[in-house]
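Before I ask anything, let me first share the structure, which is written out below as structure tokens.
All protein chains but one are shown in place.
The first chain written gets the first letter, and so on, giving A, B and C; residue counts start at 1 in each chain.
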Amino acid sequence: MELSLTTRAVGEHTVLDVGGEVDVYTAPRLRERLVELVDGGSRNVVVDLARVDFLDSTGLGVLVGALKRLRAANGTFGLVCSKEPLLKIFRITALDQVFPIFPSVEAAISTSAGDGDDIHPSA
Amino acid sequence: MELSLTTRAVGEHTVLDVGGEVDVYTAPRLRERLVELVDGGSRNVVVDLARVDFLDSTGLGVLVGALKRLRAANGTFGLVCSKEPLLKIFRITALDQVFPIFPSVEAAISTSAGDGDDIHPSA
Amino acid sequence: MATVRLSFSPAPVHVRTARLVGVAVARRAGVAEELLDEVRLAIGEACTRAVALHRQYGLPDLVMVEMSDSDSYTVRVVDRAPIEASVGLAKLPPDELADESLTDEALTTGVGFALLAGFVDDLQVRPVDDGAGTEVRMVWPVHRR
Partner (left out) sequence: MATVRLSFSPAPVHVRTARLVGVAVARRAGVAEELLDEVRLAIGEACTRAVALHRQYGLPDLVMVEMSDSDSYTVRVVDRAPIEASVGLAKLPPDELADESLTDEALTTGVGFALLAGFVDDLQVRPVDDGAGTEVRMVWPVHRR
């Protein structure tokens, strides 16, 4: 239930593994961690949402903030998500047209690796 | 969480296995089942509380009701309970002095088997 | 933290909601994990008693549970039944518990009160300030993070 955040480096990428509930109560901690990553020099960030049980508008707002921040820094930002209920949330908010969303960390990394401009989904 | 009730015969005894929460909401179903057992001819009843997660005053009231009913019918009634939090509830209400309480179904059966008068704990 | 207030129609099923909320708020308020079983039981008993009274007197009014935390975790359970009803709160001696003459309701009420008194160190039962009703007030210590 509680938010869990784990970071790992995969080649050029920083993968942030998020678990638990990302809501109005925990989203500030996610925002903080993403800001830290970018401030610490990460330019290719992948957020893995596979273990997220709940995501609300505040969590989505934090993810958009990270996208903007990386875009401004000429980096890449991708999401990993394959759960249908969560994908529906992105569709309903039209944020599936804003974020590059990948079915796996591997796909996220191979697609956006080193390609600093490809912040928009190719579809 | 929901109340579960399973009955099995062990020799002269009827063992009622109770699981889940026995509270003001579910206790009526436990009462009904116990009345059915006695009406159906069971005279040596053992209620196994091992899988009970929650028991409140309403549940305790139902158990006392069954004890009285069996006493009136010249039967035996015993409880199986070994969990400390639950034993504490019996101690605090002084009901440990009213019910024969056994650490296992085997103990309950061997102690009260065929002994129609031994409705009180031997201690 | 401040205040969480739950009001519900006097039906047994909602006592479960009250236990759920009471424990969730207690946990977040910083009540020790090992006290949470007692908090669950005590809130349940106080609400069971309130629901029983409302039903006995045919009162459709909502039962109210108010949780607040400042220096401690305080839970107030408020019913709207005539004050004389709270007289039922008396601990029964063991030899009367299984007595034939004791009604099921009286037994359950007595046992419920024994649980409240036994599990809650800081317990008060008093008339509400305005109109009919009784307030059961329970206080537990909190450990600040």
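Going forward, a residue touches a chain if its C-beta (ideal position, glycine included) is under 8 Å from a C-beta of that chain, and two chains touch if they have at least 3 such contacts.
These numbers were taken from a predicted model, which means no experiment stands behind them.
For the chain that is not shown, the touched chains among those present are A, C, taking the whole complex.
From the options A:34, A:89 or A:105, the residue with contact to the chain not on display is A:89. For the chain left out of this panel, the touching residue among A:34, A:47 or A:67 is A:67. Interface note: of A:57, A:74 or A:104, the residue touching the hidden chain in the full complex is A:57. Contact residues of chain A toward the unshown chain are 21, 23-25, 54, 56-58, 60-61, 64-65, 67-68, 71, 85, 89, 92-95, 97-98. Seen across the whole complex, the unshown chain contacts chain C at 1-9, 11, 13-14, 16-17, 20-21, 24-25, 28, 62.
As a working rule, only the chains that are shown with their structure count from here on.
Chain C has its Cα centroid 26 Å from the Cα centroid of chain B.
Centre to centre, using the average C-alpha position, chain A and chain C are separated by 46 Å. Chain A and chain B have CA centres that are 55 Å apart. Multi-chain contact residues of chain B (touching two or more other chains) are absent.
Under the contact definition stated at the top, not a single residue of chain C touches 2 or more other chains.
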